[in-house]
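Scroll down for the structure; my scribbles are underneath it.
For this depiction, one protein chain was excluded, whereas all remaining protein chains were kept in their positions.
In this document, chain identifiers A, B and C correspond to the written order of the chains, with residue numbering beginning at 1 in each.
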Amino acid sequence: MNRITGVIGALLRRRAAGIAVMLLIFSLVVGLIQPRFLTPDTLRIVMLAIPLIMVAAMGQMMVLVSRHVDLSMGSMLGFTAIVAGMVFRDFPDVPWWVGFIVAISTGAVLGLFNGLVVTIFKLPSIIVTLGTLSLFRGVLFLISDARQVDPQFIPSALIQMSQTSPVFGIPGIVLIAFGVAFLTYLFLDHTRLGRQIYAIGSNPAAAPLRGIRVVPVTLLVFTLSGALSGLAGIMYASRFGYVNPSITGVGFEFTVIAAVVIGGASINGGVGTVLGTVLGVILLGTVSVALPILAVSAFWQDAIFGAVIVIALLIDRSVRERGARSVVAGHRP
Amino acid sequence: MFRKSLVFGLALGVSMASGAAAFAQESLSIVFVGKNTGNPYFDSLVQGFEDACDVLGCEFEFVAPATAEATSQIPFITAQIQRRVDVIAISPNSPDALNQVLDRARQRGILVLSVNGDITGSEEFRDAAILPTDFEKVGSDQVEMLGSLINYEGEIAILSATTEAPDQNKWIVGMNEALENNPKYAKMTLVATVYGDDQPEKSTTEAEALLSTYPNLRGIISPTTVGIAASAQVVQSANKADQVKVTGLGTPNQMRPFIKDGTVEAFQLWSPYNEGWLASYFAVGLKAGTIVNEVGATFEVPNLGTITINELNSINTQAGLTTFNADNIDDFNF
Amino acid sequence: MSGAEDATTRTPPAADAATPRPRWQVILVRPETVTFLFLIVATIGASWLSPFFADVRYILESFTFYFEFAIVALILTMVIISGEIDLSAASMMALSASLFGVAYQAGLGIPGAMAVSLLSGVLMGAFNGFLVINMKLPSIIVTIGTLTLFRGLAQVIAGDKSIGKFPAWFIGIDYRFVFDVPIPVIVFLIVSLILGIFLGTSAIGRQIYQIGTSPIAARHAGIRVNRIKYGLFIAMGLVSSIAGLLAASRLASVRYDLATGGELQMVLIVMLGGTYIFGGRGTILGTFLAAWLLVVIATGMTVANIPINAQLTVLGLLLIVSIIATNAIHVRTQR
Partner (left out) sequence: METATTSSAGETVISARGISKQFAGIEVLRDVDLDFRAGEIHALVGENGAGKSTFAKILSGVHRPTRGTLALRGELVEVPNPLTAQRLGITLIHQEPVSFPDLSVAENLVLGRDQGSVLGRVPWAKITRDARESMDQLGINIKVNVPMRGLSIADQQMVEIARALASDSRLIIMDEPTAPLTPIEVETLFKIVRRLRDEGRTIIFISHRLEEVRALCDRITVFRDGNLVHTGDVAAVDDEEIIRLMIGRSLKEYIHKRRTEIGEVALEVKDLCLPGLFSDISFEVRKGEIVGLAGLVGAGRTDVARAIFGITPAHSGTIAVNGKDIGVAEPTEAIALGLAFVPEDRAAAGIFQSLSVEHNITAAVPGRIAPRGFIRHALERALANEAVQKMRIRLASLRQPIGELSGGNQQKSILARWLLTDPSVLIMDEPTRGIDVGVKSEFYDMIGELAESGRAILLISSELPELLALCDRILVMSEGRLTADLSRAEATQENVMREAVPKSGVHSPTVAA
């Protein structure tokens, strides 16, 4: 019995391979039912559907690896997108790239705020970010005066990033998404700081004993999560062409968390790979594109995402059976 | 612990005793309860109210909940009842969840107007409905619009809001009837009706699926502002503006770039501004006794001319839809 | 192993006689006292903001809008005291209410539909309990998953149509009065009283605190930790479905988006009431007071026509501040 579970465990541990296989099977099944699914066009649609999730997922994955979670991403996305949009609206002459700087730096500040509350008051990040989820949304309503930024104010250069680009026809935001994934990979796997994030998540109590400064690294992780949400925010403006305070980013955090946990990042910290996360995002994107092509009601989407989170948690547990580890210990300080 | 709650009750009671007496009303007070904040459509509607009240000397305020969820307007209506306003105008988020609270408002002598959308099936819970146009005709108008863009032939699809959105469904019924019954549209085939839930992400995915599933698609009608913007965006990024025509209902500000770059040739809507303007005149006239709220009655409104009260006490601000295209879009800002 | 432990284990006998804090201090730094003071300040502030606020009838009527969340928050208080959390309650409300609506439409009649709804609540609660207790997953992340799942299922089952046309006797519970007090207020008072007595004086109530303080020690002391936690999660599902039914009665209709975002308000009420996010501390009284505090704040701002923009900010800020404040109070009084 031990050997069998060992084999399954080994397979599951190769999470990336597992997701790739799932992706393949899923695509084939959908393709059998609806042959039109297996066309290059679907690939294009999927690629356009995932960049925002991918960018934010990199941030969320780092947060999970450090044994935290960030529920405020949707509000940070909306917040940064509105701020960037307002800059475009109120200063029509600024070039498109200023939006990137504004959104990313605004996001970084919001993320830093999350990090500070978590580290200073030693509170569980999940509750803190649940609070800032509504706080940020409220402030975003205040600063935007609850007004939408209309498409006419979004620079066309920005809009064009979501369309066919000179680089093999791949849209700019797709390139950005994969670029961010690659940079995240370099950062997490090949820099000392990146490894420290894993160390903190793997054993927070021992990290200081090895000279890792837990508080600054944690702050950095939350700041990065905010900054990447900001990048997703400006990409939202590019992709959808307008920013609405009450729509933009609502519920986004759940999609991102679903993608990241499918990708194999553990809620217990210390585990998570860029490759797995990228595949998780693609799988989720493929599912959401396949639903309308199969003419399945969009109503199923949330239920499927919810089920996916629960199932991914169960897989995570079976892979990393931690014996007598207390149920509550996870969210105690 | 319950000793403490008693103390609380006392404290509340004391503070209540010193509560305010009724405030003398100087002029008519109108409150408009929107669907939700951040909905650009209502900016223009509110402007209509404000301008009319400037002329008429009424007091106007705009409130709206954060989400368009069914129950979210209830505390706002109750608060307005408590404020003893004279008129509550509301864009209802639910056709039936508001019935009881609206009933209460009317018991207190408050005039309740449903604006921009009706509480279909619960009409007895409001005094009158101010609707932008005759909703029965919207469907056929939209089919005609798209038909004119594609020479009345080819596959078409509808991208709507939610499956149960009452206004959209009424219009979709109208579209289907026109397509079936009018020989003019015999060569147009409706291949799909899909729903984007008025969410940009879902609407975009649905529109993309339409393009991918129906390679011969010639046109998309999207009778909702989120849907038409998403459809236009999808067609634009797929470089299929020549092949697939997008039209529907949208606001000029939302659609301006697509009109400018030729992705969308024309779309339609009405004037939300006039809804606010008309509602204010109607309310003030009714309260002053110069207008009778009876089916068939008529009254004059500056700029809009003679208005007739239709069946179920519904009032339209304009007969047909306004069409926006490259020629006139810059005349509008909402 | 750690220094702190060395200290406790090696305390010379002389250090035993630490004097406990004076009683007045114990009472004054209780989080509930803070909630109560806030309530008074908020009531005065709201009366000052709008002359229309200070009206008992109006406040009682407004309470009915938050009543469903408040009653769920009472059970949530016990769940959080036991060291767990349940964020899926608002979604459970929506799914059970949607099932109620669909069952009624299918011709089951109100009693049958209510039974379906209550049963679904029990099952959803048991499902959460299963994932947390048997699968040993952290409740906070599990219930975020089921939050999405249950809401999604509600959407699948009920679409986005409004299901209504319930018989007249069923609807309008918020507009029935006993001595001018709406029935929901009376229900809330009675339920608070019962749960307050249960949690404060029953043996199981005591065990809930002990579980929240240390689940391992509780198990070693023979407390049926898993059974009690299961009970709490099921109670959570049951009370959510009851809240869903009450909302259906109040609104005369149900939709899948019922109580969207309600989990935040529920957690806000519990946190405002001074319950410790890490478990082991908190009272029903605190939650009871906090429910009124939320009503006073939200209603005060609404009747003063303060834009919802500012309201959202205030509530978000309130949640963060209340967590930080109760945390600080509990950490201070820990030793």
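Note that in this section contacts are C-beta pairs under 8 Å (C-beta built on N, C-alpha and C of every residue); 3 or more make two chains touch, one makes a residue touch a chain.
Since this is a predicted model, take the numbers as computed values, not measurements.
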Chains still shown that are in contact with the chain withheld from the display: A, C
Full-complex contact with the absent chain, from C:T77, C:Q207 or C:N309: C:Q207
Touching the absent chain when the full complex is considered, from A:I212, A:L231 or A:V260: A:I212
Hidden partner chain, touching residue among A:V55, A:V128 or A:A199: A:A199
Touching residues (missing chain, whole complex) on chain A: 189-196, 198-199, 201-203, 206-212, 269-271, 323-324
Missing-chain contacts mapped onto chain C: 1, 3-13, 15-20, 197, 201-204, 206-207, 209-210, 213-214, 216-224, 280-281, 334-335
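By definition in this document, only the chains that are shown with their structure count from here on.
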Intersection of contact partners for chain A and chain C: B
Longest centre-to-centre distance from chain A, chain (CA-based): B
Inter-chain centre distance, chain A versus chain C - centres from mean C-alpha coordinates, in Å: 30
Touching two or more other chains - residue numbers and ranges from chain C: 159-160, 261, 307-309, 311-312
Chain B, residues touching no fewer than two other chains: 37, 64, 66-67, 163, 197
Residues of chain B touching chain C in the complex: 1-2, 4-5, 8, 11-13, 15-16, 18-20, 23, 37, 61, 63-67, 69-71, 74-76, 78-79, 82-84, 94-97, 99-100, 104, 162-165, 197
Residues on chain A engaged by chain C in the complex (per definition of touch): 69, 71, 117, 121-124, 126-128, 130-139, 141-142, 145-146, 254, 257-258, 267, 297, 299-307, 309-310, 313-314, 317, 325-328, 330-333
Residues of chain C touching chain A in the complex: 83-85, 87, 131-133, 135-142, 144-153, 155-156, 159-160, 215-216, 261, 264, 267, 277-279, 307-317, 319-320, 323-324, 327-328
